[in-house]
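Here is the structure we will look at, set down as structure tokens.
Here the complex is missing one protein chain, while the rest keep their positions.
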Amino acid sequence: MSAVGTAPMLSVRGVSAGYRTPRGIVRAVDDVDLEIRAGEAVGLVGESGCGKSTLGRAIVGILPEGGFVDGDVVIGGRELSKLPAAERRKARGEDVALVFQEPMTRLDPLMRVSDHFIEMIRAHRPETSKEEAREMARGVLKSMGIPPTRLENYPHEFSGGMRQRIMIALGIVLRPRLVIADEPTTALDVIVEAQILALLEDLKNVYDMGLLLITHNLGIVAQTCDRVAVMYAGKIVEIGTVEAIFSAPKHPYTQGLLRSLIHLDTTHLSSIRGAPPDLLSPPPGCRFAPRCPDVMPVCTTRVPRLTETESGQVAACYLYPGA
Amino acid sequence: MIARKHRLRLLPERWLRPWREAGRFARTVVWVGAGITAIFVFIAIFAPFIWHYSGTAYQGIPKLAPPSGKHPFGTTSINFDVLARVLYGARLALEVVGLSVTFSVAIGLPLGLYAGYRGGWQDRTLVMVMDSLYAFPGLLLAIVVAAFLGRGVVNASVAIAVVYIPQYFRVIRNHVISVREEVFVDAARALGAKRRTIVWRYIFFNVVQSIPVIFSLNAADAIITLAALGFLGYGVNPPTPEWGQDLSRAIHDLASGVWWTALFPGLAIVILTTGMTLLGEGLNDIVNPLLRRVGIGTQTPAIGTVAQGGAAAGETQVLEQ
Partner (left out) sequence: MAKRGGSLGRYVLLRILLTVPMVLILLTFVFVILRVAPGDPIEAAYGQKLPPAEIAKVRHNLGLDRPLIVQYGAYLGDMVHGDFGKSVVTQQSVGTLIRADFPATLELTLTAMLVAIVVGVGIGSLSGRFRDTPIDLGGRLFGIVIYAAPIFWLGMMFQLLFSVKLHIFPSGGRTAAFAQPHHITGLYLLDSVLTWNWSAFWQTLRYLALPAITLGLVIGGVLVRLVRVHMLQTLQSDYVEAARARGIPEWRVVMRHAFRNALIPVITVTGLQFAALLGGAVLTETTFTWPGLGSQLVQYLDSRDYPGVQGIITFFAILVVFVSLLIDVINAYVDPRIRY
């Protein structure tokens, strides 16, 4: 795996993001650090509402109305928040692509597929002619397994799986350094899911792109990713290699999450008791403390930091010295 | 019956929740609209106590006098006091609005319930007839009906009512169809509830909450339609004070620069209609969470089609419980 370089290609430092609501500010992402190297696939897992999608959007910088992002996002050495607005806009699509969960509604129903590509390419490389853009589109569609002859079709003429391929093709046509895929296969059936995941893996290997795969499905993380980040209630609680996390999880939440998986030899269902905290007023100490089987007095008053538990594995838990 | 007890406890809560969750803007809009409407209702009821001239008094009143202390809104070419005409006009307007909306609900609602619950060819026929009626220019319809029925309060109300019947029909029918498919109706059926019980207890209560929205928007529309009928001479019999009729007389004063006979009755219409529209739109914003929760449907909540907006609102309400 010579492709995995040493300098991080994405570096997220102290990022908080969330939404202003009538009831107060919701910090869906709270002071998160994360790094991804070129050619590396990182899985971001957690239950729904833990802030993983918000983190993905915060990196790209497209939170919906009423949203906010603090902290630094550095992609390929450029710090996005310090760039002027026009440069930041250009970075989306050139440096980082975001692939969404529901492919059915992500393409403009009034535009041909070719027009999506032409618009995308010419928004970033105005000197490209329409015919050149079409040629680029044909190439990338072909690599995604879409016949180039369908370039002039409308979105409604494609199936969900094909639309997701088109979305990915649109995302990577300008060869960004990083692809963020937010539950890219949740809306698709299992066979199509496997195909899409294989495509994403190819991108990583062939083009040396970084991949942040956001999902609640631990299975596809095990299959696709090199490292895993586990998120709980707006915070990353554990990061490690896939092998380490699956064989020796350190954080009690990760442990609970893995226990709740169903295997062939599962005889009884296990789940984590309780419910995630309200992000409007999260608990003062460790956010998992109210549900944690190993809770200690210190957990309810102080916030644990990520500390190395083993080489290449960090967890935010007072069970391990240094937190 | 478990389901019934459950429902009785939930009903007020379910109706109040959207109100509490609505933004300050939507609530202000509702209050302003309700306030304006209330003022006009007050004027309509207490007109004789507000102003000492009656709408049809002419003795001792000069012709076409400009606004003054004695006649704050001026006087007309046939010796009426404009302020008195405006005040008493509110009385007639609200009377006709009340009557016409009652008529159209009385016909549209049962037809809609019937078509929606019954389905089949009865439904298809009614829908086709109502759609054709709806496609026809409403104002033209009202004008023709009014012209043939002749002038009068009840006749004008009927003419206006005809226009709105298809709207109530559509809303109610679409609503019934969506509610009919809901799980809880099946649940009630499984519990052994009678068909009629199902219709009345479940569908009716779910349907009825979209009525206030259409009601206030149609009421606003009805005020304008009545004025139009009056303007063309198909409203009520003179000298009954009616804004539209007064405006048709005022048009002849314009050339000589007399503005007060035209301005004030028109302003009354604009203000009352605005009030009712604000009330209806505000309620619509609150009942229909379209703008808070995105992507519910592609139906268009606009005039005329507020209908579907209301129905969509009902659907989400139902899903929430």
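List of remarks:
Just so it is clear, A and B label the chains in written order, and each chain counts residues from 1 on its own.
In this text, contacts are C-beta pairs under 8 Å (C-beta built on N, C-alpha and C of every residue); 3 or more make two chains touch, one makes a residue touch a chain.
Quick caveat: nothing in here was measured; it's all calculated off a predicted structure.
From the set A:Ile36, A:Val69, A:Leu107 or A:Val140, the residue in touch with the chain omitted from the display is A:Leu107, counting the whole complex. Only one residue from A:Arg13, A:Lys90, A:Arg150 or A:His216 touches the chain missing from this view: A:Lys90. Only one of B:Ser68, B:Thr102, B:Ser132 or B:Asn237 touches the chain withheld from this view, namely B:Ser132. Within the full complex, the residue among A:Pro64, A:Gly77 or A:Pro321 touching the omitted chain is A:Pro64. In the full complex, subunit B touches the hidden chain at residues 25, 128-129, 132-133, 135-140, 143-145, 147-148, 220, 224, 227-228, 231-234, 244, 247-248, 250-251, 254-255, 257, 259, 262-263, 265-266, 269-271, 273-274, 277-278, 281, 290-291, 294-295, 298, 300-305.
Mapped onto subunit A, the interface with the missing chain covers residues 60, 62, 64-65, 89-94, 97-98, 100, 102, 105-111, 119-120, 123-124, 154, 156, 167, 170-171.
Keep in mind that, in the parts below, only the chains that are shown with their structure count from here on.
If each chain is reduced to the centroid of its CA atoms, subunit A and subunit B end up 51 Å from each other.
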